[in-house]
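What you see is the complex with one protein chain gone and the rest in place.
Order of writing sets the chain letters: A and B. Residues in each chain are counted from 1.
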Amino acid sequence: MISTQSIRVQTRGNCDIIDITHQVTETVRDSGLNTGTVTVFVAHSTCGITTVEYEPGLVSDLKEFFERVAPQGIPYGHDKRWGDGNGHSHVRASLLGCSLAIPFNDGIIILGTWQQVILVDFDNRSRMREIVFQIIGE
Amino acid sequence: MISTQSIRVQTRGNCDIIDITHQVTETVRDSGLNTGTVTVFVAHSTCGITTVEYEPGLVSDLKEFFERVAPQGIPYGHDKRWGDGNGHSHVRASLLGCSLAIPFNDGIIILGTWQQVILVDFDNRSRMREIVFQIIGE
Partner (left out) sequence: MISTQSIRVQTRGNCDIIDITHQVTETVRDSGLNTGTVTVFVAHSTCGITTVEYEPGLVSDLKEFFERVAPQGIPYGHDKRWGDGNGHSHVRASLLGCSLAIPFNDGIIILGTWQQVILVDFDNRSRMREIVFQIIGE
């Protein structure tokens, strides 16, 4: 059986990191399915999905990491062509990836205690984002 | 129901970035399935799959990004042992990942307007590549 749900999340952009674990957990539980995989997917080209131990130290460490490997202040071909100023946002999003598959059993996603699912919004302004949870299970 | 298809793509290597969105879209539509997930997978150790807004500015930005974090000109243990000269290609491929799961509904993959599916061929020469589309749906 397949169930597709989505949520909307308000972000502040600029590498805003938002814990969406609770929404994933609830959506899987509400599906009534026992075992399977939930695909967490974001259909925006300046966002990414991954996991992290969600605590303020690591939230700032991740931001610093992305600033180190794909800095905001260097020239981007995207910015030259389109003037959006978010070339770094696109590069970071392509790197992190927009999709994450998480198995679940007994209606509970298999995550570590210190492992939360996060949306990272790399865009350079506040945005409303839609995240899709597609559950394939039985 | 599960359907497995594949396409072959000629690349120029050297971080060649190829938009395969149209092929993913067509394969999902032709499967006749309504809802589910398509896994886009490349079984080559010097390629990766991700999404990006496919325009020339970002294509060059991505290439510069990979050259910055895994440069071609530094020593690689792989090159010392095997003399292929593509150590950087392997490292970049492991970083980006070879697999991407995309949900679809009503036979249409859930992608943003500015979000295309790309194959990146990191190898240091022209190659023929096979990409697998496996669709699980109903």
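As a working rule, a contact is a pair of C-beta atoms (placed from the backbone, for glycine too) under 8 Å apart; a residue touches a chain by one contact, two chains touch by 3 or more.
Because the structure is a prediction, the values reported are computed rather than measured.
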Checklist entry - Looking at B:14, B:72, B:99 or B:124, which residue reaches the missing chain? => result B:99
Item to check | For subunit A, the residues touching the chain missing from this view | outcome: 35-37, 50-53, 55-62, 65, 68-69, 95-97, 100-103, 105, 110-112, 114-115, 118, 136-138
Checklist entry - Contacts of subunit B with the missing chain: which residues? => result 1-2, 4, 39, 41, 43-45, 69-70, 76-82, 87, 90-91, 93-95, 97-99, 101, 132, 134, 136
